[in-house]
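Let me begin by handing over the structure; questions about it come next.
The complex appears here without one of its protein chains, the remainder shown in place.
Every chain is named by a letter (A, B, C and D) in the order it is written, and numbering of its residues begins at 1.
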């Protein structure tokens, strides 16, 4: 999974009906190894009630769909948790 | 999901029959973190009626197939929405 | 999906039986955004009758298997079409 | 699969219920080819009893879910083993 920070929102009126009712958030991957290299922003469906600025845990790929009651949705990234804390050692 | 811009179209007469009737659009990933680094263009099947220049939301991987009535299609990227607006904070 | 050019072939006598009878082609991803950066070559099973030099459309991931009558094959990339033309705008 | 080193832990109280009871570890991919390039840290669910500093084997993608008794979990990376030793030749 990816650690990220919610940077914004995306709105789309014309979209696949299966996406109706979902909130789409713009996420910046958090960088630990290469502070100077920031991974590109991506869009994740929110399933944890996240808000702008929150540090979140994002699940990608086919696993993302298992987070929904109806798993037949064209979603490849979902926010599955709001991060309380990350404790990382430095070597 | 990926935010992208539709840059063009691709035509292929000789192709897997399961792809018949689909429109294939060339998409440029939108860059927020590294303006100088542009992700490589890719091809997505259109399922939202997108046109050249549109900002679109693209779902990739196995999730892409869930956007079609018949999910047994060799498609790994699909345009699932036309983006109205993106609101991103800068830190 | 990826736009690529067929650069060569790969032969393997000792291989998973499920791969018997398939042609494996070496594909170079086509680059539009960063002409100086060429994506690494990869191998795709051919399901479109492609030849050396052809510009092709390649489907990757689990979607690749949907292109075969028997989808229980260890193939993660397949050539699903021969590209006639690509029309891309430049911004 | 990816060879990695466990660098830390991540806590999230508000999360998908399906993730309850799992330990989430922060993993640094081990680098052999490009010592100067460190892959970005990521988060993996622990299914091998790993601890900080351990060298681990991580399975990603849909395969990660097969490591759980209940495979309907939004997890895209799981620690499937504690590495005893890696023997690599240099060319």
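Operating definition for what follows: a residue touches a chain if its C-beta (ideal position, glycine included) is under 8 Å from a C-beta of that chain, and two chains touch if they have at least 3 such contacts.
Here the structure is a predicted model, which is why all the values come from computation and not from measurement.
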Check your understanding: Which of these, C:44, C:57 or C:80, touches the one chain of the complex that we don't see?
Key -> C:44
Study note, to complete from the structure: chain C positions in touch with the non-displayed chain are 5, 7-16, 18-19, 24, 26, 28, 38-45, 52-53, 61-62, 64-65, 72-77
Study note, to complete from the structure: Contact residues on chain D toward the hidden chain run 1-3, 29, 31-34, 37, 39, 47-49, 57, 59-64, 66-67, 78, 80-89, 91
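The definition used in the following text is that only the chains that are shown with their structure count from here on.
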Check your understanding: How would you label the chain B and chain C contact, same or different, if same means the shared numbers make up over half of all numbers there?
Key -> different
Exercise for review: Could you please state the distance in Å, as a whole number, between where the Cα atoms of chain B are centred and where those of chain D are centred?
Suggested key: 30
Point to revise | Interface hub residues of chain D, defined as touching at least two other chains | key: 62
Check your understanding: What pattern do the touching chains form: line, ring, star, complete or other?
Key -> line
